[in-house]
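Have a look at the structure below before the remarks.
Right after this comes chain A.
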Amino acid sequence: MIPLFYYLALSAIIFSIGLFGFMTQRSGIRMLMCVELMLNAANINLVAFSSYNADLTGQVFALYSISLAAAEAAIGFAILMSIYRVRDMIDLDKINVLRW
Partner candidate 1 sequence: MSGIIDVSNIIYSYIPVAIILVVALLMPPVTMLLVKQLSPRSKSPVKYETYEAGSVPTGSARIQFNVEYYLYAIAFVLFDIEVLFLYPWATIFREPSITTIATIEMLIFIFVVLFGYLYLIKKEALKWQK
Partner candidate 2 sequence: MAIPILSLIVLIPLLFAVLTLLTKTKEQARVFALFSSVVVLALSMFTYFNFDSTTSQMQFQEFAQWVPSLGINYQLGIDGISMPLVLLNAIVIPLLILFTWNDDKKQPNRFYALILATQGAVIGVFLALDFFLFYVFWELTLVPLFFMVSIWGGPGKHKASIKFFIYTHVGSLVMLLGIFGLYFAAWKQTGTPNMGIEHLLSQFQFIASGVSRDLIFVALLFGFLVKIPAFPFHSWLPDAYVEAPTAGSVLFVLLKIGGYGLFRVILPILPFTPSMNLMIAIMAALGAVSILYGAFLALAQKDLKRMVAYSSVSHMGYVTLGAAGVVSLSVSGAMFQQFSHGLIMSIMFMACGVINNATGTRIINELGGLARKMPKLAVIMMLAFMASLGLPWLTGFIAEFLVLTFTYINQPTYVIIAILAIIITAAYHLWAMQRTMFGVYNEKFGALKDISASQTFSMAVIAILILYFGLNPSPVLDMMITNSEKLVSLMAVVGV
């Protein structure tokens, strides 16, 4: 058996990479990818816990979260596409009509 700690460490690393990327990247697509990384880190957690708790809920949850992530990506792409059509770029630093 692989200790639970390894899974958690893996997911923590992936989550951190995603979070770091989300904070530092400015391209919409890359930010989206980073969010997907974070979601998948959570999925790893869920599945790992599920098998260690001997309970299927976590896996079912992971399944749901995968499909939600897909839907999220779809909407994200749609929005990015629309932005691209209007402004010819997806650099979020430059999308700043709104500010306080």
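Candidates were picked such that all candidates are chains of the complex that A comes from, given by their letters.
Things worth noting here:
We adopt the following convention: a residue touches a chain if its C-beta (ideal position, glycine included) is under 8 Å from a C-beta of that chain, and two chains touch if they have at least 3 such contacts; residues count from 1.
Here the structure is a predicted model, which means the values were calculated and not measured.
Every option in 1 or 2 comes from this complex, but the candidate touching chain A is 1. Within the complex formed with candidate 1, the chain A residues making contact are 1-2, 51, 54-56, 63, 66-67, 70-71, 73-74, 77-78, 81, 85.
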